[in-house]
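Complex shown without one protein chain; remaining protein chains in place.
Here the chain labels run A and B in written order, and each chain numbers its own residues starting at 1.
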Amino acid sequence: MFLKRLLKNKIGLIGVIVIGLNIAVALAAPLLATHDPLTINLEAQAVPPSAQHWFGTDEYGRDIYSRVIYGSRISLYICLLSVVLATVGGVATGAAAGYFGGLVDNVIMRCMDALMSFPAILLAIAILAALGPNLYNVIIALGVVYVPRFARIVRSSVLSLKEKEFVEASRAMGNGNIYIIFRHILPNCTAPLIVQATASLAYAILAESSLGFLGLGAPPPAPSWGNILSDARNFMMENPMMTVFPGVAITLAVLGFNLLGDALRDVLDPRLK
Amino acid sequence: MKQQTILEVKDLTKYFVVGRSIVSSGEVVKAVDGLSFDLFQGETLSFVGESGCGKSTTGRLVLRLIEATRGTVSYKGRDVAKLSGGELRKLRREMQIIFQDPWSSLNPRLTVGQIIGEGLRRNKELSQAERKRRVLEMMETVGLRPEQYGRHPHEFSGGQRQRLGIARALIVGPKLVVADEPLSALDVSVQAQVVNLLARLKREMGLSYLFISHDLAVVEHISDRIAVMYLGKLMELASKQAIYSGPRHPYTQALFSAAPTAEVGRPADRVILSGDVPSPLNPPPGCRFHTRCPHAQDDCRRLEPEFRPLESGHWVACHHPLARG
Partner (left out) sequence: MEPLLRIEDLQVNFHTTQGVAQAVCGVNYHIDPGEVLGVVGESGSGKSVTALAVLGLVPHPGRIAGGRIRYRERDLLNLPAKELRKVRGDRISMIFQEPMISLNPAFTIENQLTEALRTHRSISKQEARNRAVEMLAMVDIPDPAKRIRDYPHHLSGGMRQRVMIAEALLLDPDVLLADEPTTALDVTVQASVLDLMRRLNERIGTAIMLITHNLGVVAESAKRVVVMYCGRVVEQGAVGEIFGNAAHPYTRGLLKSIPRPGGSELYEMKGIVPSILELPQGCPFHPRCPQAMPRCVREQPPWRELAAEHHALCWLYE
């Protein structure tokens, strides 16, 4: 029912197709890639696109087409996991803050304000600097950065939901807080959460690329889109095509998630039902 | 005949603090201020009054859904506020609530079976099948069809949703039901169905109702006794016959004469009050009604009248009660 409405929405349909292609490419990377993404070929360093190397090669002679294909795996993996982490963290903190209120709310939300007061990428860099750059620390860093957004959304939904009479009715029946939160409150905040998660996926793709670009993402030589872009940076002048392909991949993924997010917002808006 | 008291309320008070922040200590709303009354086994006691009079807060205080600032609520002789978590939970099956808004009082994600069955969750001895049987039985009692067991609330009309809310409250087998404006969101032609349902359930299940409403026609039909509230205080409490045949408090008189009846033309004895209900943030000193009272005298502005019995069972808070009808 919900999926049907989403697919009826033209923007949503485009978003689903773009994201679907992205995921398909990531899953089928070994079939689609023409070369090993890590094999260094010093005989073909930084060559322009050709029949042999569709997107050209980088400074070590690695095939950029294959690296972009494999890169989708790493980039999507990082952004999906970090958003899952952020969602779980945000739901837990936001629900606690909204439901219990008072001191709990104040402590949690002031911490969130502190996190929000840093520019996202700077905070991620600081966390990575503390933890050391590796794949999982990138996920943790991005996850932490996005926790406050989820916490805020969940908190505001919980604040309005806990005043609802069905929550009061459940309390009048003698049910406890944990039961009420899981049975009556959280299931009713899923719509804004899904919208926020989709939008955050787009931000996470960008953030991962930025970190990679700064040399703080997935450790090289792993091909994440940010890393590929970072490698290409030195050849901007001689071989601009090297930056175009990972750039296009990033743009498409971000566009896809944004379109999907917009469509979900429309579809899940209860006022339009 | 001496009736058995099921609920005894003494000096029940709830102050809300609004607008408290770092820079201000906020203002106090005296939502309910020193209420004392009894509820007898098997009766319907109605609380009437205008918006902001504290009648809904009273209902929630009785069930301890909100904590009282002061005062006691005793259910069958036990102080509800002193109960431990476990005891309170047990007691809650005896006291239930029906809400005004049939839209916000039902979780939109659950099915009818889940909503009504929630009250049986803590009853661990019940098997899955037995639980379902009881839910279906309760659905039949309130006039819902068995095939609606798996439906969601949005598939129902307002009246049916109200039946659902009633079923949810009654499945745990309560003795006392607080009905908070259960009819005001319903269409006129559906209200009668719910009024009759509530009356039938009361007879069949031996319930006592604390019925909160602003609809005086319904109150007149359904109540045994009536409590009139104004700005957090009880103004008058008496049997329905006494209130309708001759109210002793000027506010009761004005309130009941203002209610439109289905008689053609304007009632001749209508008392039109000047002004609106003052804000409960800043209630008038002395008698809270004196700013609108057509009979107000000097002492009404200074002294708060005591809530006292004029005659057996007829309580009034007024310095100059009206003569007996």
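To be clear about the criterion, a residue touches a chain if its C-beta (ideal position, glycine included) is under 8 Å from a C-beta of that chain, and two chains touch if they have at least 3 such contacts.
Note that the structure is predicted; figures quoted are calculated from it, not measured.
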List the displayed chains that the omitted chain touches in the full complex. B
The listed residue (B:L45, B:V135, B:L201 or B:A254) that touches the chain absent from the view is B:A254
Chain not shown: contacting residue from B:T13, B:S74, B:Q114 or B:Q193: B:Q193
Among B:H214, B:H295 or B:H320, which residue is in contact with the omitted chain in the full complex? B:H214
Which of B:V29, B:V277 or B:C318 touches the chain that is not shown? B:V277
Residues on subunit B that touch the omitted chain in the whole complex? 50-51, 157, 159-160, 187-193, 195-196, 199, 214-218, 220-222, 240, 244, 254-255, 257-267, 270, 272-277, 279, 292
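Keep this in mind: only the chains that are shown with their structure count from here on.
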Quick one: in the complex, what on subunit B touches subunit A? 60, 63, 65, 88-90, 92-93, 95-97, 99-101, 104-109, 118-119, 121-122, 165, 168-169, 172
Can you name the residues of subunit A that touch subunit B in the complex? 164-166, 168-175, 183-184, 187-188
